[in-house]
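Omission of a single protein chain aside, the complex is shown with its protein chains in their original locations.
In this document, chain identifiers A, B and C correspond to the written order of the chains, with residue numbering beginning at 1 in each.
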Amino acid sequence: MDSQLERYSRQMLFKPIGPEGQIEIGKKHALIVGVGALGTHTSELLARAGVRKLTLIDRDYVDRSNLQRQHLFTERDAAEQWPKAEAAKERLKNINSQVEVEAIVAQADAALLEDIIADVDLLVDGTDNFETRFLMNDLSQKYKIPYVFGSCVGSFGMAFTIIPGVTPCLQCLIKRLPLQGQTCDTVGIIAPAVQMVTAHQGAEALKILSGNMEAVRKTYVSFDLWENEYLSLKADALKESNCLSCGETPEYPFLQSGQEMKVAVLCGRDTVQIRPADNQSFPLEKLVDQWRSAGLAVGGNPFLISVTKDGAKAVFFKDGRALIHGTKDLNEARKIYHSLVG
Amino acid sequence: MDSQLERYSRQMLFKPIGPEGQIEIGKKHALIVGVGALGTHTSELLARAGVRKLTLIDRDYVDRSNLQRQHLFTERDAAEQWPKAEAAKERLKNINSQVEVEAIVAQADAALLEDIIADVDLLVDGTDNFETRFLMNDLSQKYKIPYVFGSCVGSFGMAFTIIPGVTPCLQCLIKRLPLQGQTCDTVGIIAPAVQMVTAHQGAEALKILSGNMEAVRKTYVSFDLWENEYLSLKADALKESNCLSCGETPEYPFLQSGQEMKVAVLCGRDTVQIRPADNQSFPLEKLVDQWRSAGLAVGGNPFLISVTKDGAKAVFFKDGRALIHGTKDLNEARKIYHSLVG
Amino acid sequence: MNKIMLFAQLKEDMGKSLMEVEVSGKTVGELRVFLEEETPLGSLDGIMIAVNEEFVKDDWVIGEKDEIALIPPVSGG
Partner (left out) sequence: MNKIMLFAQLKEDMGKSLMEVEVSGKTVGELRVFLEEETPLGSLDGIMIAVNEEFVKDDWVIGEKDEIALIPPVSGG
């Protein structure tokens, strides 16, 4: 056996992969967007599995409250506020020095993603918001790259594999976002729910990267580990022939400038304004319930709602527009926004 | 919020745990037997979750072929052949210095386990053989400690939570061992199957440690991630009132000396003899098929079968007795035996 | 009767993870309106609905004893 491959012997003994599948995996480049709970698990899994290259994108740094569920990171990474993508890269190099790891500390916007997509073989979902997911979905469709969606909150999670030209896309499945405010910052998250999602994402990734397309799961998995529920749901009926992302005349709306969430510092103020993308519904009352339930201070008047979290004050208008006070940092403002709204 | 607890904020926001559950978790001591694929995942999960103490037992050292699926370990651990329990401990201290980690590099036999069981609140299965599992099962029943069973091979795995006095025990479920030779060394293992088992083990552990006994899963989970199958099977009907481990007059057979697998160096020879425990069936023909299929050199005559693996030669007799040639190290011989037989 | 399984936010809103209602003959779109008007679930905009382990569109007609699951896509990760 090739001595470079010998470390993967237990994966090659698995017949559907075998030595041929291992060689295929070793040629592949996976892009993981978001290096939080999901992204640290899937990047560790794919680095150990022996992909050629991993690109990791994350705009955030390691915080102590991440350590409860985000693998790869240590107390020192949190104390030094190391950027997540860079902290992950450092650990992954110690785990498998044969894998090329590229860390990008930035917001995963359309311009960045289109710039690096050229030789990517697989898109892996590690993000915490649907704006970025719809962007990944459009990218997947435009460049014909499989996209392994996953998300979780509390003990609840879901995973689905999108194969362009074969399965429905994320836009077919979820036309309008249910922004009900259940985020890891409002209702929490337990690490086993993360692992359950990444077990599915990882298995799908290995199937795709090793060339076992016939084994790819065709159903949408949804589970609750605390309630002991597991559903495997057929999704074919949701494929839309006129879908703007995967239909007959696609427009890839999230790759068009002007369609994305707009985030800008208000002139001369320590405040960032956020206007969400168009396809989101905005049930402000439900959000308020979630925030109160999470113990956050909520105030307001008939025209707006204010909520205070981690020292920053966010003000929401009924149309979904938000002002994040106390910062001029766009990424910090996005982080607060997504932690409150989803 | 207590600054020591703040790192667990996302786990405390999960309502069924909450601050009270977190305080409970922080009082508990979990014993993880076996620090391979399952054990590294569950120990990382429980360390991040903030248990008071983890005891890790493993007799083995880190090998490069472990790195594909065993978290916590690095290339350096493999190059230095660091004992698994110690390598895991070192990494876990960097992840959560608040957790006391005790590493024991030894065979988990009845004497050792009974010696350290006193304040253990939970038994977590990370072992690779049923001899040790039956020992853990007896220990669980004798000392009334919940035991979270898990195992996997290939893309297939299973998990079950044993609550003494409530559920059937492992002995009720599995009366005789099907030693069909499907081990990670013969048919391989993919890391997502490991994560799928540990997602279940981890969720059950958090329920038990946080005092949410009513949420404990009552079914036996069995899945195949490559075949996209997931079963959740009721197991109550298998509870045996005359079970020797959990029945009305228990004898805890695996805690009795003389009942365990017997491993001894043959006098004056570079050979270890292994006699398996009594309750194992031994279908030698199936084992031979597995070994051939895994590419191992198999020879023999009407009375015995020999198989060569990793430079060591093992000879099996029809009654299950085995001679492991080329070593005087009992643990090395056990490792080779279990890697071939299960 | 039809069983409806509820997850995440919806389970919280309803106070239970399983409810039983008679909605056979209704379309899935009509089920949405019914649940929004008659239960504490509030807006079901964006909620995915499966009938007998298969996601269906809003014009799908629910049959007797069909089992329904409401899946809210959550954003965490």
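Rule of thumb we're sticking to: contacts are C-beta pairs under 8 Å (C-beta built on N, C-alpha and C of every residue); 3 or more make two chains touch, one makes a residue touch a chain.
Please read these numbers as outputs of a predicted model, since none were measured by experiment.
Undergrad: Looking at the whole complex, which visible chains does the left-out chain touch?
TA: Displayed chains contacted by the hidden chain, ordered by label: B.
Undergrad: May I ask which residue of B:Gly26, B:Gly50 or B:Gly154 touches the chain that does not appear here?
TA: Only one listed residue reaches the unshown chain, and that is B:Gly154.
Undergrad: Of the residues listed, B:Gln182, B:Ser210, B:Thr271 or B:Thr327, which one is in contact with the missing chain?
TA: B:Gln182
Undergrad: Just name the one of B:Leu173, B:Val263 or B:Ile336 that touches the chain not displayed here.
TA: Candidates B:Leu173, B:Val263 or B:Ile336; residue touching the omitted chain: B:Leu173.
Undergrad: Footprint of the hidden chain on chain B, which residues?
TA: 34, 36-39, 125-130, 150-154, 156-158, 173-184, 189, 197, 220, 222, 224, 227, 229, 231-235, 237-238, 281, 283, 285-286, 290, 338, 342
Operating definition for what follows: only the chains that are shown with their structure count from here on.
Undergrad: Using mean CA coordinates as chain centres, what's the chain B-chain C distance in Å?
TA: 41
Undergrad: I'd like the Å distance between the centres of chain A and chain C, where a centre is the mean of that chain's Cα atoms.
TA: For chain A versus chain C, the centre distance works out to 26 Å.
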